[in-house]
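Removed: one protein chain of the complex. Kept in place: all other protein chains.
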Amino acid sequence: MDSLITQRDSVNSWMFRYGVRFGIYKNGEFKEQIFPFDAIARKISGREWQRLERGLIQRVKALNLFLNDIYGDKKIVKDNVVPEDFVYSSKGYLPFCEGLTPPKNVWSHISGIDLVHGKDDEWYILEDNLRIPSGASYPLIAREITRNVSPETFENNAICDNRNYAQLLKNMMEYVKKDGINVILTPGRYNSAYFEHSYFAEKTGAILATGQDLYVEGDKLYYKTIGGEKQLVGVVYRRISDEYLDPMVFNSDSLIGVPNIMQVYKAGNVAIVNAPGNGVADDKGIYYFVPKMIKYYLNEEPILKNAPTYLPFYEDDKKYVLENLRRLVIKDVAEAGGYGVIFCEKLSDEKFNEIKNLVISQPRRWIAQEVVDFKELPIFEGDRIVERKADLRAYVISGEDTVVWKCGLTRFSRNPDSFIVNSSQGGGFKDTWVMDN
Amino acid sequence: MNSFISTAKANRLFWLARYVERVFISLNAIRKYIDTDIDGATNAYREFCAITSIPNNYTDAKDFRKKILYDKNNSASIYSMLINAFDNGIELREDITSESLSYIHLALEIMEKCAAENAKIFALQPIADYMMSFWGSIDENVITLTKMNILRLGRRLESLDMNLRLRTNWDYINEILKGGVLTNANMLSSVTDNAKILRLKELIESHHGENHGEDFSEIIDCINSLFTAKI
Partner (left out) sequence: MILEFEQKSVSRFSQPVKNHAFLLRCKPYENIIQRLVSFNAEISGCNMIFAQKDSFGNNVIFSNINDYHDSFTLKTSGKVEVLETNKDTFLNPIFCYPSPLCIWDNEMADFALKCSNSNIEDTVKKICNFVNNRIKYKTGTTCVSTNSLDAFTIGCGVCQDYSHVMISMLRSLKIPARYVAGYVKGLTVSHAWTEVYYDGFWHGFDATENSSQLDGYIKIAIGRDASDCPLNRGIFVGNVSETVEIEIKVKE
């Protein structure tokens, strides 16, 4: 590892060379930023990984079954395991998908599961991302570069190769697709993850298209090529969220979507990766029920734990939350990422009472969690090593099989006082080494 | 790598090639004019502006040296040509490969540094080197014939355009036409205007020997309109 650390500047210059960036909007202007890479990798032992792997596969299988059930028979609601309320008033629930079955019955093809490693050595799931989880390209390209810059590091350590990610994506697309070519649909270069869209297109051999390059004729989707030739499209790995996907069905102002693509999907002539409607399974309210889903659908005990969570929707939980609010984290169910997360410990009395009243008046809107004291990881700050909070996003690919990519995105916070490691709020990333032992 | 290509991408490939070539040729040409200016108040830069049809907004040779290289807001500057190359290239990663694209990134990095320091033109030599590396990488990595032909057509048309303006000998220009432009254009019949190609051929073949800066506006018009894949 030492040689890699001394070479860390060359790693960053290679990242620059490949244009490894993410875009952000500051004061209404689009800017591309380097996503800072920290050379000290997070190591996960082979044994520990095996347990994580089993737990993640179990969780994603249950979530896929949940989605299939919710837009189908709704057994879990009828059996009162998940209250109706949490399904039908979820922003991510799409009535359009009622009665629909995606090709090969896969809903969440690419799941980004966020975990933290507690000081008690237990891994806790923080969040499921079943819509458009991004970020896998960063550790993927980082590995390519670090292997190049410091081959001895990889000779001397038994580190599982992570460079099969594009192949995993491709296999999955080939499995779910209908007749036609593979397309990655991007909102365009001014999207924060554009680098990733184009990188995956290069690595999977799919066509990178914008909404304007695709069109619907009847119940088929086509890619427009020069000279008026049309190519039938069989699978769309879309990096556009549900609400912008089809202006005929969802947000009518959307200029980045493909008009009537949902009719093609409904007719079963194209696979959409991930399936529309997944938002109902990854919101912060449904999160509470995932361990129950695992028992319900798989008849298994959950291998990985949720962070201890309470739903003020239930009277008992509400009572507990109000009594212990000062030490809890409150999350707004409707918000995504690091937004709408409130650490009550740090609030002024006035703000605290405001939140307390909101929990009382709108119990459905919130979940409350114990603050998980998670492990810190060493990072470089200049030439100094400091400790910072870090999480892990694991990527689970569901095609013919459900597999966990032997790597992940380890993100750390810049700010020593912050628990929030979301890349949209600053911070950097590390490689994640799954050890082969 | 996929072999399908949309009209928008065809257009970007074409302009990527033109801008990369324009950066390369312009850098070499500007170096010559700056060199001429060294020897006294010849103000050769004025001639450069005139023959390349760019507005002369420069107060003197020093002002020209700075702005023609580094003024991002000046559409005639090397900096803005490079940005244009980048803007087209960034949307073509999967068509030209990350490796080819990386040379544009590297060139831009040099440009940003040199612009901040108002560096002398020799400091921009790595940019010319990267443009050549870019073509080498394209030759190596772009295996789809249509994509390659569009890139080559863009490159050769730009070369034709620049050499015409820079008063290169007509025999040389005829060679560019025969060797690059016609061969590539003929293989791209669905996105080229055959009448324009024939006219271009006719116009250029009627000239031989010294180039005295004849009226070539119709040739330029053919160059700019024979490729028909528009966004």
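Order of writing sets the chain letters: A and B. Residues in each chain are counted from 1.
Simple rule for what comes next: a residue touches a chain if its C-beta (ideal position, glycine included) is under 8 Å from a C-beta of that chain, and two chains touch if they have at least 3 such contacts.
Just so you know, these numbers come straight off a predicted model, no measurement behind them.
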Out of all the chains shown, which come into contact with the hidden one?
-> A
Among A:2, A:85 or A:179, contact with the omitted chain is made only by A:85
Specify the residue from the set A:55, A:133, A:234 or A:247 that touches the hidden chain.
-> A:247
Hey, which of A:217, A:300, A:401 or A:436 is the one touching the hidden chain?
-> A:217
Among A:267, A:360 or A:386, which residue is in contact with the omitted chain in the full complex?
-> A:267
Taking the full complex into account, find the residue in A:28, A:99 or A:382 that is in contact with the omitted chain.
-> A:99
What subunit A residues would touch the chain not displayed?
-> 77, 84-85, 88-89, 93, 95-100, 215-219, 247-249, 252, 259-260, 263, 266-267
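Throughout what follows, only the chains that are shown with their structure count from here on.
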Mind pulling up the subunit B residues that touch subunit A in the complex?
-> 1-2, 4-10, 90-91, 93-94, 97-98, 101-102, 105-106, 109, 146, 190-191, 229
Which of the residues in subunit A come into contact with subunit B in the complex?
-> 16-19, 181-182, 189, 194, 198-199, 201-202, 205-210, 212-213, 223-228, 231
